[in-house]
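Okay, so here's the structure we're looking at.
What you see is part of a larger complex, with each chain still in position.
We just call them A and B in the order they show up, numbering each chain from 1.
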Amino acid sequence: MSMSASVSTVLSGQPDIKAWQESLYKDLHAHPELSHQESRTAGIVAERLKEDGFTVHGGIGGTGVVGILENGQGPTVLLRADMDALPIAEATGLDYASTAVGMDAAGREVPVMHGCGHDVHVSCLLGAARLMARSRGSWSGTLVALFQPAEETADGARGMVDDGLVARIPRPDVALGQHVLARPAGTVSPHPGAFLSMADSVRITLFGRGSHGSMPHLSIDPAVLAAMVVVRLQGIVSREVQPGEFAVVTVGRIAVGAKSNIIDDHAVLELNIRTYDTSIRDQVLGAIERIARAESAASGSSREPEFEVYDSYPLTHNSSDVTQRVTDAFRDYFGGSVTDYGRQTASEDFSAIPYAFGIPYTYWGVGGIDPGLYRAAEEHGTVSADIPGNHSPRFAPVIEPTLETGTATLVVAALAWLGEG
Amino acid sequence: MSMSASVSTVLSGQPDIKAWQESLYKDLHAHPELSHQESRTAGIVAERLKEDGFTVHGGIGGTGVVGILENGQGPTVLLRADMDALPIAEATGLDYASTAVGMDAAGREVPVMHGCGHDVHVSCLLGAARLMARSRGSWSGTLVALFQPAEETADGARGMVDDGLVARIPRPDVALGQHVLARPAGTVSPHPGAFLSMADSVRITLFGRGSHGSMPHLSIDPAVLAAMVVVRLQGIVSREVQPGEFAVVTVGRIAVGAKSNIIDDHAVLELNIRTYDTSIRDQVLGAIERIARAESAASGSSREPEFEVYDSYPLTHNSSDVTQRVTDAFRDYFGGSVTDYGRQTASEDFSAIPYAFGIPYTYWGVGGIDPGLYRAAEEHGTVSADIPGNHSPRFAPVIEPTLETGTATLVVAALAWLGEG
């Protein structure tokens, strides 16, 4: 049986699961869970996989779930989805919008929302798993459906690896994943090479000396110190990184003092760094440390600044062979809807999983925005203003054709290995 | 009867009130109340004044209390104390330390402490009132004992004025006040001319445009904008104010963003400005506004910054005649313990009261630190390190001779008008 024959057969089951899948999606969307707290979602996932005949391994790295479907000789293909939501107050106005409240890591009550589309990812992967399970005659090999926790905190994939993932499931030949993005629903974007950036957050604590606001001469002013560091950091991208190389140094947070007339004794900066190249990442991190130390010295601080690197995302660098194979399969099935969105500045921890197995991978984008809306915004030049992106309180993927497309991509890509015959 | 005979007679009553006054002080210290919430304190004040025969007007400007003791022909002298405490967790280790908890203006529970010595002020003024009441034969005229709320929020004195103070009590000829400071107990510091600085706080909201941390080109970065404003503000004192003129521009608070990888859409700065000259105050405030507007323009912000001036304290500029008269009286009574501490960088809202009446005033300092401790720290050059100042969680005036001195100052100063015969 040819690959495209496999694809046709397996995907012919899509109409049958449509109502089930949409209901699943709305339920997940209405019940988002914060990173590391995805127990309800993981329960649903495990139950569905079992219904479809998968062998299920739960509780890997906390709430991680892996379903395995062995179906004769052939390659092993891993498909991955992430399950967690964000501490955002949903403002979509959807009738299935979230009103959920959670407890963040600091113990504060926060609103929770699937603001990054992981509910789409879970729904599509469960849909693809069901379709594959129902058409075992059309392919052979092993399908691994992996649902990870805590992508938003950058430690869910690594957490599963640290919890013995490699030893607990069969070694895949290839790993595949996808993300819903603010592009027209129905489109698919494979991209060879660097696709998503490395990301690192750095918390810098700068030390001054406190005093009453009327007595600056007794202080080492942390507000001036923090401001100088922020200003100085601009030179890393503008002067130190080779022109045209991708590097972002964002200071997302500055926190100094609590009251106008008290000079505090320290300042906290939280930075986010984006790069596509390890040597540039190292150059940037080194420059940040150099600058913070030297500016502390310029202020006369007697205590070295402290640095904490956190939320580090690996580079997502798609294998060219794997990407070519997936792209060819997508072109066969989706035709002109395959369009390279180009390199994305976002980040993902997905690659930690293939890295642990030492296997090649590819990761692609699928559109989630009503195509008519998107086209209108494009014509008016108002895409960035009118189309809420991932992490926006108004991010609202249109259910169809998003789910249909995002399910088909997984099936088509998996069959590029499993359907060959 | 000569003035010094009046002084001797009135102050001969001090030993009799000592135990009562110390007990009063410890009770007040253990039960501090936040600004505008001084109801327990005001109740105690009103009760004691009535015991001593004063006519009491309560509830002026909220919790303000004024006691009036008419005692024949002669001038009217206003003595003033402030009653409120601070949201500080006391760390003095005293056996009468505060463990009180209050509710701040934002509705948050906060610890409360008499960290600025207003309990000393109240105890001394009640003591002086009692001594004067018990020796009516030694003086003539009218004594006004005014206890104001909310000095720490800069609106207690104005609040009493706005509530009709001028119409509700006899017009004084002179107003007198004092503050306990981190100097040797037993010393007294009158100072002619500018004694305490004007203070203003300014909250600046700067507007940028939010974006994901990986997409700075879609943002107008409020962190960079805030940093540039803080840096630029340094030039006001370093280049714009005439060298040698007193001016302080402190940025006590910078608040930008909540997370490393989100570029927020605004920044908040809270500044504190100290000056002794209205024209310099206006110059500085004008420069702050000019800089914040221009830096917003430099960032390409499409929205003008917002400015809110709050916690404005007037200049405390002691009348030279009144100060000379008080100083002469202090020298007669305290001798070598009268020592000018010089101009202080702190601020006070006391002068709003004489300003409303259009009368001259003077305001002096009294020491509150164990003289032996102070001398030792001075010898080791460690005063600023070892002697906790006002607003420190460890600020702990020694009870004696602080209360005795701070009571005598009020009596001696009042008798400089009322005791002449």
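Heads up, the rule we're going with is that a contact is a pair of C-beta atoms (placed from the backbone, for glycine too) under 8 Å apart; a residue touches a chain by one contact, two chains touch by 3 or more.
Since this is a predicted model, take the numbers as computed values, not measurements.
Summary of assembly composition: all chains derive from one sequence, 2 are present in place, and the complete complex in the structure file consists of 4 copies.
Operating definition for what follows: only the chains that are shown with their structure count from here on.
Chain A and chain B have CA centres that are 54 Å apart.
For chain A in complex with chain B, the touching residues are 197, 199, 201-203, 212-216, 218, 221, 223-224, 226-228, 230-231, 234, 248, 250-264, 267, 270-272, 274, 311, 345-347, 384, 389-391.
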